[in-house]
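Complex shown without one protein chain; remaining protein chains in place.
What follows is subunit A.
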Amino acid sequence: MQCQECQKRPATLHFTQVINGNKTEVQLCEVCAKEKGYMSYPEDGYSLHNLLTGLFNFDSSQMKSPQGTQFGQHTELQCSKCDMTFSEFKRIGKFGCAECYHTFSTHLDPIFRRVHSGNTKHRGKIPKRKGGNLHLKKQVESYKTELQKLIVNEAFEEAATVRDKIKELEMQIRKKEAGEDR
């Protein structure tokens, strides 16, 4: 069958429209169907986000409400900053603001794990200005692991140097934090 619109390409799609009880049927090719607005463009179609919302819902079925009551609605988490509720978040698959991450924090790790291959902790870039002491803290952490290794290997002289570095960094962190409190 030929496409009713262009009369050229074969009709591959069949549409039935019911408007006020009047039924009309059209046979169209994909190109014309798109052009005439019978079909949405790919970006409107099935996307990763649809899939995600599915994942969240799956998650919720396993999540037990803390009280285990039928009044789940009343105890629902709601973000104080943007009013987003947890069920709304699950429905649209998007956070409403940065604060949502804290508000829903107890329920999020299973979602992150599923989306990010089991990961729940950021290991990447720390913003320069905003990160503040974080850079120093990370450095201390890595020195501490190094220190452990050196002690196990009985390399005590080097361990002492690393220990001093840690002390110095911790001093810096304390100073900065004191400065921020003021």
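In the analysis below, contacts are C-beta pairs under 8 Å (C-beta built on N, C-alpha and C of every residue); 3 or more make two chains touch, one makes a residue touch a chain; residues count from 1.
Here is the rule we use: contacts and distances are computed from a predicted model.
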Hidden chain of the complex, named as in its UniProt record, picked from "Protein-arginine kinase", "Glutamate/aspartate import permease protein GltK", "Nitrogenase molybdenum-iron protein beta chain" or "Sulfurtransferase": "Protein-arginine kinase"
Sole residue of A:Q4, A:T106, A:T120 or A:T145 that reaches the chain not shown, by the stated touch rule: A:T120
Sites on subunit A contacted by the missing partner chain, in the whole complex: 6, 31-32, 35, 41-43, 45-49, 52, 81-82, 84, 92-98, 101, 108, 111-112, 115-131, 134
